[in-house]
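Everything on this sheet refers to the single structure shown next.
Of the protein chains in this complex, one is absent; all others appear in place.
Showing chain A:
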Amino acid sequence: MNPFSSGTRLRDMIRAIRACKTAAEERAVVRKECAAIRAAINENDQDYRHRNLAKLMFIHMLGYPTHFGQMECLKLIASPGFPEKRIGYLGLMLLLDERQEVLMLVTNSVKQDLNHTNQYIVGLALCALGNICSAEMARDLAPEVERLLQFRDPNIRKKAALCSIRIIKKVPDLAENFINPVAALLKEKHHGVLITGIQLCTDLCKVSPEALEYFRKKCTDGLVRTLRDLVNSPYAPEYDIAGITDPFLHIRLLKLLRVLGQGDADASDAMNDILAQVATKTESNKNAGNAILYECVETIMSIEDNGGLRVLAINILGRFLSNRDNNIRYVALNMLMRAITVDAQAVQRHRSTILECVKDSDASIRKRALELVYLLVNESNVKPLTKELVDYLEVSDQDFKGDLTAKICSIIEKFSPEKIWYIDQMLKVLTEAGNFVKDEVWHALVVVISNASDLHGYTVRALFRALQTTAEQESLVRVAVWCIGEYGDLLVNNAGMLNVEDPITVTESDAVDVVESAIKRHASDLTTKSMALIALLKLSSRFPSCSGRIKDIVVQHKGSLVLELQQRSLEFNSIIEKHQNIRSALVERMPVLDEASFGGRRASSLPNTVSTSNGTAVKLPNGVAKPSAAPLVDLLDLSDDVPAPSSSGGDFLQDLLGVDLAPATQSEGTSQAPKAGTDVLLDLLSIGSNPAQDNSVSTPDILSSAQDHKPAIASLDVLAAPSLTQASSSTASNMMDLLDGFTPAPPKPANNGPAYPSIVAFESSSLRLTFNFSKQPGNPQTTTISGTFTNLSSNVFTDFVFQAAVPKFLQLHLDPASGNSLPASGNGTITQSLKVTNSQHGKKPLVMRLRIAYKVDGKDVLEEGQINNFPRDL
């Protein structure tokens, strides 16, 4: 006989698979077996059905597809014998899960088995139901399960209890049916029934307030008694673990008492004595005892306050924390984290021990401890704690540095008592772990530096010193390069010396050296190099004596293969060479960055900054804000860093360039004007027209064409008070403000804000949905979509619900819509913002399915569609 036909025994197949030396061999064996099993299925072979299913389960465990065997499970379950049913139910649990529709077909068989005369078959059905039942099955079979809670054999009762847990979790409405039978289970002596009954009771209390009230009144005393009897019970070999009788039962009792005691002083009172007894008398030299203590502490912390007990609990945690067993220390950290809300003072007492745990060799413990330390920081201890953490940063594991850095930065930002301390600590972090510092963190640092005018000199000198010791940390290099560009003069003349500083001697050429090495540094990325180029441009004006040398460095990049660098190199070179007269005005020190808008970027943006970024938006007639700004603004690298939010984009440029552009910029009402303004500037700087701009202008834009029909004044209004569709683009560019301050806009359109054309995502006879897109800089994968619904019919839509679905490689986040009723005939809109993250960015385009439900005159309407016309590269 062919050894791989369905005639092989299970054992032989497993042997054959184990004998395979390569994955290809294994696949071949599995393929043959699967083919044979399929053939047997097609012939409706009965004799080997259970063997074949067993084989399939093994194959399934190896990770091969076995869906074709699902119906075999159902057939086995429907057969009369125990052995067939046993393997059939096992297959059901293994090969299927609750989401498969095949499962519905089994409901009837399960129902019959729940009523079977053979109690072991009843047990099989209960087990399968408990493990995989869906909400529908739960509804259908709940009465059977409820009845089985009173079955004569305790082994069925316990299975029914666990099955009931699944049922009430799937369908909480069914909870009340179980209250009475469960009350009976709590009085049982059989440990299995008691354990499962208590668990069911706990879950009932969680889903149903009535159940909680009922059990609290009727059962608290009984449960306390049960726990007392258990704690004081003599040695029972059947349940003994490390000298304790049934720790599992202990723990479940403590959990239920916790639920009953929480928020109820009387119930809490009733359990105080026994909790004290458990907390003091439980042996803590073995895992089982500690598991009970752990649960007991948690219960003490959760129920109503009894001072004495809490002290006891915190002491137990203190003991845990100094235990030599890593597991015990781990759970102690865990518990302290929860205890912090109850008694922060007591947890603070263990601060030094916790801090030691941050330095543990065990990654799990380190991580826990770091989380805890983070919660312990407050205004009074921030300095010593930060110092400890920063010191540890130096010696910590590479793979821990990321987490540690993020936490330290967050602590510094949150609790910094003064600017100089903030700057000092951040510089330390940048020096130690600059490569782990997130962009927004060093951006925030630059904003703080910019605002601390009395510390400019101090900071730039400190950064210069730091760069002497290490040049390996990217973000340190960036911040240093930025500061040297801005405050290079203070570096050289030692201006604004603080008492704590040692004077240093830095020549102009030393300062240029540092920037030059940053640009030549092999590891520097585009951002750093571009920042260095700008710093050089600025230094060329600050240090006229070095101007020639700087020009040489800048020129070296005119052949760069990176477009951005090449462009900057050419432009800057031209400024240095030909435009001496405006250079100093061009590269003036950056105005102070507005802390409120940059610092609180994650919070809601201020109206001020919205208007600022609108200043840029104004430059383009069609609301595609950024691209127009790109050639000019990018060159000057100042675009959005408007200090005085009141000034319009035009004024600002005027200020900067010292060129009278006022007439051009003020007549922006006509769509031609801004372009003209840009052209003037372009001419000034002798730069040819930029392809990026052409692109942006020629980008088809549905929204804008719609706007074009409006009078120019109207579109100005729109820009002044941004409509909802534009709000997203202006916030997006607002988010970018900071970045633009000192990083180049990389050549990718991703960084240029809403460079994507809007689309009509969906249109039916009665409804239109348009999408506007924007991206945040540095995060090309994520697109913020602002959707606008317009009602094209003459009836009001109410109960408007929008749903969207995306394939697996996308992640979708929907914000709440602006409303749920849509006025007729386009007299208003609903906006809905969505965020999509494309894990296959650059490889796959966005795609989305949507479903829109609403009511017209009380009648339900459902519209569905798929959006395939997303712009590419989203």
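Here, contacts are C-beta pairs under 8 Å (C-beta built on N, C-alpha and C of every residue); 3 or more make two chains touch, one makes a residue touch a chain; residues count from 1.
Keep this in mind: contacts and distances are computed from a predicted model.
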Inset, instruction - Select, from "L antigen family member 3", "Small ribosomal subunit protein mS25", "AP complex subunit sigma" or "Transcription initiation factor TFIID subunit 13", the UniProt-recorded name of the complex's unshown chain. - result: "AP complex subunit sigma"
Inset, instruction - Just name the one of A:I165, A:L850 or A:I867 that touches the chain not displayed here. - result: A:I165
Legend entry - Identified contact with the non-displayed chain, of A:Q112, A:N327 or A:N494: A:N327
Legend entry - Candidate in contact with the missing chain, chosen from A:Q150, A:S233, A:T280 or A:S364: A:S364
Inset, instruction - Could I get the residues of chain A that touch the absent chain, sorted low to high? - result: 11, 14, 18, 54, 57-58, 61-63, 65, 81-83, 86-87, 90, 93-94, 97-99, 120, 123, 126-127, 130-131, 155, 158-159, 162-163, 165-166, 169-170, 191-192, 195-196, 199, 206, 238-239, 241, 246-249, 251-252, 287-288, 290-291, 294-295, 298, 326-331, 334, 338, 361-365, 367-368, 811
